[in-house]
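Removed from the display is one protein chain of the complex; every other protein chain stays in position.
Letters are used for the chains, namely A and B, taken in the order the chains are written, and counting of residues starts over at 1 for each.
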Amino acid sequence: MDGKARVKRYSALQILKQGLSGHSGWQPAWRDASPKPAYDVIIIGGGGHGLASAYYLASIHGITNVAVLEKGWIGGGNSGRNTTIVRSNYSMEGNTAFYEHSLKLWEGLSQELNYNVMFSQRGHLNLFFTPAQRDALARRYNTMRLNGIDGEFLSREQVEKMVPHLNFSEEARFPIMGGFFQPRAGTARHDAVNWGYARAASALGVDIIQNCEVTGFIHQAGQIVGVETSRGEIRAEKTGLAVAGSTSLLAKMAGLGKLPIESHKLQAFVSEPIKPFLDTVVVYSAYHGHFYISQSDKGGMVFGGDLDGHNSYAQRGNLPIYNNVAGCAMNVMPSLGRVKVLRQWAGIMDMSMDGSPFITKTDIGGLYLNAGWCYGGFKAIPGSGWCFAHTIAHDSPHEINSLLTLDRFKIGRQIDESGHGPFPKSH
Amino acid sequence: MLRIDCPFCGPRNHDEFTYLEDGSVKMPALANSNKNAWYEAVFLRENPRGAHIEDWHHTQGCRMVLRVKRDTLTHKITSVVPAHPEYKKMLASRDKPVRPSGKKSAGARAK
Partner (left out) sequence: MGGYRLKNGGLINRDKPVSFSFNGRKLNGFEGDSIAAALLANNVQQVGRSFKYHRLRGVMSAGPEEGGALFNVNDGAKRIANVKGTMAELRPQMQVYAQNAYPGIRFDIGAINSLFAPFLSAGFYYKTFMGPMRSTSFWMFCERFIRKAAGLGTASREPDPDSYDIAYGFCDVLVVGAGPSGLHAAAELAEQGRKVILVEQDFEAGGSYLSSGRPEDLALRDQLIRRLKTAGGQLMLRSTAFGLYDGLVTGVIERLTDHITDPDPHCPREITHILHPRHVVLATGASERGLAFGNNDRPGVMLAGALRSYACRYGVMAGGSAVLATCHDGTYEDAIMLAGLGMEITLIDARNRKSRQYQAASAAGITVLNGKVPVNVAGSSAVAGIEVADIDEKGVVDKVTTLIGCEVVGISGGYSPVIHLPSHRGIKPRWEASIQAFVTGQTSENIHVIGAADGVFEASACIDHARQLCAKMMGKKPKKQIRRGIPGGQRPLFEIQIEGRKLKSFIDPQHDVTSEDIRQAHREGFVSVEHMKRYTTLGMATDQGRVGNILGLAVMAQAQGLAVGSSGVTTFRPPFTPVSIGALAARERGADWRPVRRTPMHYEHLAAGAVMTDAGAWKRAWYYPKQGETIDDAYIREAATTRQNVAMVDVSTLGKIAVQGPDATEFLNRIYVNPFAKLAIGKARYGIMLRDDGMVLDDGTTWRLAEDDYFMTTTTAQAAPVMQFLEELLQRRWTDLKVHISSVTDQWAGMAVAGPYAREVLSAQFPSEGWSDAAFPFMGVREITFAQEGRDIICRVARISFSGERAFEIYVSADKGAALWSSLASHIKEGGGCLYGMEALGALRIEKGHVTAAELDGRVTLEDAGFGKMASKTKPFIGSVLRQRPHLIFENRPQLVGIFPKDRTGRFSAGAILCHPDQVSGFGEGWVTAVTHSPALGHWIGLGFISGGAEAWQNKTVMVADPVRDNFVEAEIVSPHMFDPQGGRQHG
């Protein structure tokens, strides 16, 4: 069963060889495993977070007898339907170090996984329009700098030099005053991250089991010792939950009770491919709107904005957000008017009560939780997997994720970057 | 687009309303000083996939807080009533507003 020895490295040479032989020698990127009766660790959820967790359990902690259980196909949730932005511009203790750790992992991820995840550090430009926004962002980027994270202040003129076709008109409803820039931030290819982790984890012996829905948990003496699935009973001493979007459902099944999480839908849009138009990620979050945009390597403008604003488990959006997001787009980049939206879709976010995630042990023995990713899940994948693997392997969180606990609301230690308070739709 | 049938204004698009929060949450009485009771009410959510009771504010209409039963998977709305019981009574006793109903004969509306 151990696929370790048989996995061919990807390289230009390999492509050359395969190209000359009609690509007939490629092997499955990951083994399509069938469930064994027992594992050391079960990870529920074959998204980026679950796959990364399994990979780091195997690669760092030497725990290779691991199963990743996926209800459908791997990467089918939010890790395959986001706007692919990677950044670490967080200012609250609990977040800052975590997201920076994740960004650092991103920087070496393609080589580590031997899979090009196309992480392109094209920079992340955060615009501001008023002195109050400038001051709030200055605090954030100063905090980053003091924590060893890159961040720069840009005047209006510097922003204009960087992206000349933003709206610098005198008539702009909210004139751009300047921006804050994180050069090491950027975008990555979302599917590649899932597949890269799956391939690398599988090569280390992890079983990736698709079409395997968890239908129940096996309790023994107050502990969780395994799961019931659509493909039979699977036992393990430790079970990790990484199912953002459906966390409340699985948590309830496991007996965790109610969580500080609501499921909300977030829409995303991609335009038809156009020739290079935008080199960096441009975002803003202001009184008048919330918007982010970048251009994919294929040429599509990838963009989005606010949540639809009501609880939902349906991966479909509604029209008011189209209007809202397109309005935000037109006002900051008015040349987009004639660019056409090719596709719109929606994902289900685990919106937490303070906008920050959970990577934590739970009150139930043998059960670990990775959830509450709100908007920020994609960029967190490497860091999240790394921390979750540590937490599971050591039965104790790493310092980096020690504040990302469920009980932080009980003790009053919310990690509320936006200051909106316990209103999940506002984060 | 969710269509919310406001008992006062009639059916409207959901962008006229503001989603407030889970309507099934019962807030402790103000005088209740039990921290845990408040913690649970303020921070913990059932978050069901399926039938959900939720409160919407008709921000750009009558400004009534409405208790809506909606399925979070299909988005189908099955009931909309005022959250305030007195409003509910008042509206029940007033004349129904004239608005087209799907059951009227087609001929009646053809002009």
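Basically, a contact is a pair of C-beta atoms (placed from the backbone, for glycine too) under 8 Å apart; a residue touches a chain by one contact, two chains touch by 3 or more.
Predicted, not measured: the structure shown is a model, and the values here were computed from it.
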Sole contact to the chain not displayed, among B:9, B:65 or B:91: B:65
Touching residue (missing chain; options A:180, A:197, A:217 or A:284): A:180
Touch residues of chain A, complete complex, unshown partner: 10-12, 14-16, 18-20, 22-24, 26-30, 32, 72-73, 75-76, 80, 93, 96, 107-108, 110-112, 114-116, 118-122, 129-132, 134-143, 145-148, 151-153, 164-165, 167, 169, 171-174, 180, 186, 189, 191-192, 195-196, 210, 271-277, 287-289, 295, 297-299, 314-319, 322-327, 329-331, 334-345, 410-414, 416, 418-422
Chain B, residues in touch with the chain not shown (by the definition above): 1-3, 13, 18, 20, 23, 27-28, 30-35, 38-39, 41-43, 55, 57, 59, 63-65, 74-75, 82-87, 102, 106-107, 109-110
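Rule of thumb we're sticking to: only the chains that are shown with their structure count from here on.
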Chain A-chain B separation of Cα centroids, rounded to whole Å: 33
Touching residues on chain B, where the partner in the complex is chain A: 1-2, 13-15, 18-19, 21-22, 39-40, 42-49, 52, 54, 70, 72-75
Chain B partner contacts - residues on chain A that touch it in the complex: 246, 248-249, 257-263, 309-314, 318-320, 353, 409-410, 422-425
